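One protein chain is absent from this view; the other protein chains keep their places.
Read from first to last, the chains carry the letters A and B; within each, the first residue is number 1.
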């Protein structure tokens, strides 16, 4: 794994840990509960990916730096974020969007590096990108982000397709990673800012 | 894996994908969200089974046909089912019952073919049969089918026991599969139609 990807991966871990810690704060959890929710959010998606791929022990068991990044993020969150008013309204969704974009390309990269096909790479990017936030939302009994009509899974799928396409077209790995990450992030942030949504499949009984 | 079992497995994938897509429609999800919920429903149970057995990478990573069947099912659902009124009331539970019956025997067959005992085969059938629908219901914040008193886990457990018994009694695999599938399906459909239920274990405080 190149230095770049490793750095991206730790950044994604930190922003998802932040999003989990903020969600924990909204539910008035104690410090150890905050650690648990931050961890589940930060390493949940990658853990599901590795368990499905059979690349076990999963990544954070092999490399303790992931847990250390989570503990440091939680510590900093607990120290510096003390009042709800100090947390801008969009902090949680923006942290979640950054993590989504970073983990999507990491997951797709991992699948391609194992010799798997492009379609599976997109799915692995999606699982890595949305898995942790999904578990966070389930535990918090929130409507999972993935279930809302705002473009969410869509951003991850587009990021995964961009990465896979760029690699197939011969782009250098770093370029493909950066481009795909930016495209997923742009789509998701635009959706948050302007409340963009695709036409819904609507079978709701009225 | 024989042709028959493979065909059954793809049929189960399609009906569970349909049940996931219909659930997504009831929650007004966008097309990519529909794909995600259909996929989770269709391959969730088998993925848990394979991860627990250690037969990784899990089945749909090794054989992309499963994802293709899901994408085709979602596409057809989006094209042909446009209005809630056009979906008969029982479509979702009947699709779910078909998937339950098909995946139960597939899961039990897989366990026996790995040399595991009859009891584990019944459990593997149950996990394969109910796992995907359980994740679907959790994400949709519905009471999970498995938690309702209508005969649900029961149908899967009877199907698994029928299959295991038939094999131990020397039946050909195809016969055992067909019989067990029909018995699980009959039990579940009868429970839906006549609201059958076993006596409940009732500790509810009144």
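As a working rule, contacts are C-beta pairs under 8 Å (C-beta built on N, C-alpha and C of every residue); 3 or more make two chains touch, one makes a residue touch a chain.
Everything numeric here is computed off the predicted structure, so don't read it as measured data.
Interface note for the absent chain: among B:91, B:154 or B:186, the touching residue is B:154.
Although one chain is not displayed, chain A still touches it through residues 21-22, 24-37, 39, 47, 50-51, 54, 56-58, 61, 64, 67, 77-78, 81, 83-84, 87, 138-141.
By the touch definition given at the top, chain B reaches the unshown chain through residues 51-54, 56, 116-117, 119-120, 123, 126, 130, 134, 138, 141, 143-144, 146-147, 149, 151-154, 157, 197-206.
One rule holds for everything that comes next: only the chains that are shown with their structure count from here on.
When chain A is laid over chain B using CA atoms, the rotation angle comes to 120 degrees (nearest 5).
Work out the mean CA point of chain A and of chain B, and you get 29 Å between them.
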